[in-house]
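Omission of a single protein chain aside, the complex is shown with its protein chains in their original locations.
The block that comes next holds chain A.
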């Protein structure tokens, strides 16, 4: 099914092209999934894994927009954070069960994405990035001042509750498998979206927007739907993160998180399926490892990775591997 749609024309963006590729082959993915299933039993700290998976979902959602539609949203933290707050409040103060809390996060992400998207798609290119950044800053200030978000402290002590009323999530292992299941579902959904006829139109818009318009596509509608899909999934990631860690704070809506998700995607390889996941694990792992070792140098390191990626490493880890593999095959 996928070989027919992946063999189209060459593009300057190092996108996932070869379905035979090492990094997209189903066998490799099966192996990765087995490793993820076994992760808590081979000594990987479950809370770290869950956090990384939540950010991997977030980065995958972001990549759907940047990598496959060519839209740079510089305010994606707003959707993750708003959903994190919504779920936190609903589960803690209104007593909603976790599954409804997650759905609510998805809905908040989608709803907010619809509003921001309608405004932002009125401009193209770099303006789109600036508008999303500004709109996200507005969400940040609302979260800072609104009466139900706990201001500077955020929402603390959100219980995980019982999934469907009978699966207690307080156990990290149970929670881990729920997060993993959501991650797998999101990942497959994104693969499906990208390989669908709709995904092909998105790529066409990325490659040449005026041409897509001249072919009769209502480009704005396609872009808006991609934006809403992406923000909905970003919302889901935020909700899940709130359940995992038990809190939602201002750092979930801050612009620096919007920057981090760009970096995860760029570093891993934008326009590839595996890239954002690898990028998210790398950045979260790095932050975890360096947090108590280097203090505020972490910001400098993140900034330096940004600079290096843009100057010398625009294809990202997965993109470089794919290019290397293609060079080898071409020889």
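Assume a residue touches a chain if its C-beta (ideal position, glycine included) is under 8 Å from a C-beta of that chain, and two chains touch if they have at least 3 such contacts; residues count from 1.
The rule is short, and it goes like this: contacts and distances are computed from a predicted model.
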- "Dihydroorotate dehydrogenase B (NAD(+)), electron transfer subunit", "ABC transporter permease", "Multisubunit sodium/proton antiporter, MrpA subunit" or "Zinc ribbon domain-containing protein" - which is the UniProt name of the missing chain: "ABC transporter permease"
- Task: Kindly state which of the options A:125, A:151, A:165 or A:285 is in contact with the chain not pictured.
- Result: A:125
- Task: Identify the residue among A:134, A:163 or A:225 that touches the chain left out of the display.
- Result: A:134
- Note on the structure: Out of A:45, A:148 or A:297, the sole contact with the unshown chain comes from A:297
- Message: If the hidden chain were put back, which residues of chain A would touch it?
- Response: 72, 74, 119-120, 122-123, 125-127, 129-131, 133-135, 137-138, 141-142, 144-145, 255-256, 259, 262, 266, 295-307, 309-311, 314
